[in-house]
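All protein chains but one are shown at their positions in the complex.
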Amino acid sequence: MNLASPSPAALGQPALVASGIAHEFRDRNGRTVRALDGIDVALQRGDFFSVIGPSGCGKSTLMEILAGLVAPTEGRLEFEGVPVAGRVPDGIGVVFQEDASFPWLTVADNVAFGLRRARAAPDEIARRVDYALRFMGLRDFAKHHPAQLSGGMRQRVCIARTLVQQPRLILMDEPFAALDQQTRLVMGDELLRLWRETGATVVLITHSLDEAAMLSDRIGVMSGRPGRFIETLDTGHPRDRDSRILGDPRCAELTAAMWAHLRDSSLHAIEAANA
Amino acid sequence: MNAVAWTRVAVIVGFVALIEALCRFGAIKPFTLIAPSAMAVSLVALLQKPDVRADLLFTGVNVAITVAISVAGGFAAGVLLHRFARARRVVSPLLAASYAVPMFVFYPVMIVLFGLGRWSLIAIGVMLGIVGMIVNTIDGLDRVPRVYTKTAAMQRMSPLATTLLVVLPAATPHLVTGVKLAVTYSITGVIAGEFILSVAGLGRAIALAYNNLDNAAMYGLLLVLLIATTAINVAIHAWESRMHRIWGQA
Partner (left out) sequence: MGKPDAPDLGAGVIAARRWMPLVDSAIFVLLILVGWQLLFVRVGNDGFASPGETIGRLATLAFNAGFWNNVEATAVAFAWACVFAIGGGLVVGLLLGASRFAGEVADPILNALASLPKITLYPVILLFFGLGLQAKVAFGTIHGIFPVIIMTMNGVRTIKPVVRKTARVLRLSLWETMRTVLLPAALPEIFSGVRVGIALALLGTLIGELFASDRGIGFLLMSYVNRQDGAGVIALTVVLFAVAVTIGSALLALDARLHHR
């Protein structure tokens, strides 16, 4: 078995369409903050899209909007042709930046959590959990508790929990931020493997230029707050890539292109933070 | 058992042996404190007496009811205060300062409201025990990481399911601390009440023995109290430790 979802939408069909997404909220002093300012993106099923931008540019807000957790104050969002408005649609999985593994459950119970909520049949749950654990290299730790694992392993538990439900859209908010560079590259390879296996659309939020350059089909470069896409880069990578593509000249070009846009806004963000 | 555990046992045994020696050699007068061995002998004799057993049962039931009300009521109040931030802001200083109110001054009020029986004791016990549970419930709910509730939202869980399956388990370590405090203060409130109001129970028995200068009986009863509360606290602590192990002290 594999983890590809049984949806009729094959690769290439429209998956996620966002037009004119903007978002404002009131901060605690009552002032209005414009976090996002006109985001447009159209993803097809099976695309790997990275979002990169300086700190505080609204990347995480964007992800929560795409997930259906938050309704944007302006703009339209459609997932597989159906409008999304502040309710989480079926078929979307999210991996958050913070460790979301539940400390009171074993690794296996963590992974099975979503399936149990969805009232899947017990033997189906057992089969899918087993497969997901093996896929993510967690088989030996099934009976452990997250506290006994390293940060990277715990993030794998979160990923396993997400993919066991066969999501058609996977959103990841800097999932590897807490890991060291080499572990990140290894996890990047696993992510690519997962992506090919499930045939899902992936949106990856990152602030690592390497990650964006190496993993994506397209990269959205965001400006500082209020965030919008200053540019969208096409990587042109083949589908069966892995982390060794890092040495490809194309990656250096992409990194240079991203940094040309981001350098100023990153410096600006640091100054603003210290103001 | 490792070196730490052995040392601990040695410290406790050594301390008891020291007291025993000081008593036996007259450095501590029996008027003040009787030897631990004599306490143990007295305890065994007391436990044979039906009226002592009746007193213990009376107290035990009081404590159990008090703990149940403190924990349930404290939890409910904590949940409500956590939910309604305005109420919480106003009530917080009251909760923080409640330790200093000598609750026993309300015994006469409780007697008028509940009569001269176990319920006035339970009322005071609840007044003492409920605060720790409220504060820790609020604290525990505060500390549930937002990413857990977001995860529940991604699973499209109902608010009830989120509360039962995610929020409450996440808050459990703090809830256990609240229960621990509720137990300690419930015991204090009930025993002190029995001591002062002389209704029935272990507290009254201790007061009688004290007033009659019957040190043997008094220390025997105090030993019962000591053993009972230590046993309960050790049990709760074991529960806490198991949770810390699984959670990795998170």
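Letters A and B name the chains as they come in the text, with residue numbers starting at 1 for each one.
The working rule: contacts are C-beta pairs under 8 Å (C-beta built on N, C-alpha and C of every residue); 3 or more make two chains touch, one makes a residue touch a chain.
Bear in mind that the values here come from a model prediction, so they are computed numbers and not experimental data.
Looking at B:41, B:80 or B:225, the residue that reaches the missing chain in the full complex is B:225. Those residues of subunit B that touch the chain absent from the view are 3-4, 7-8, 11-12, 31-33, 86, 89-91, 93, 96-97, 99-102, 104-105, 107-109, 111-113, 180, 184, 187-188, 191-192, 195, 206, 210, 218, 222, 225-226, 229-230, 233-234, 237.
Here is the rule we go by: only the chains that are shown with their structure count from here on.
The part of subunit B that touches subunit A in the complex is made up of residues 145, 147-148, 150-151, 153-157, 161, 165-166, 169-170, 172, 246-250. Considering their complex, residues 64, 67, 69, 88, 90, 92-94, 96, 98-100, 102-104, 113-114, 117-118, 145-148 of subunit A touch subunit B.
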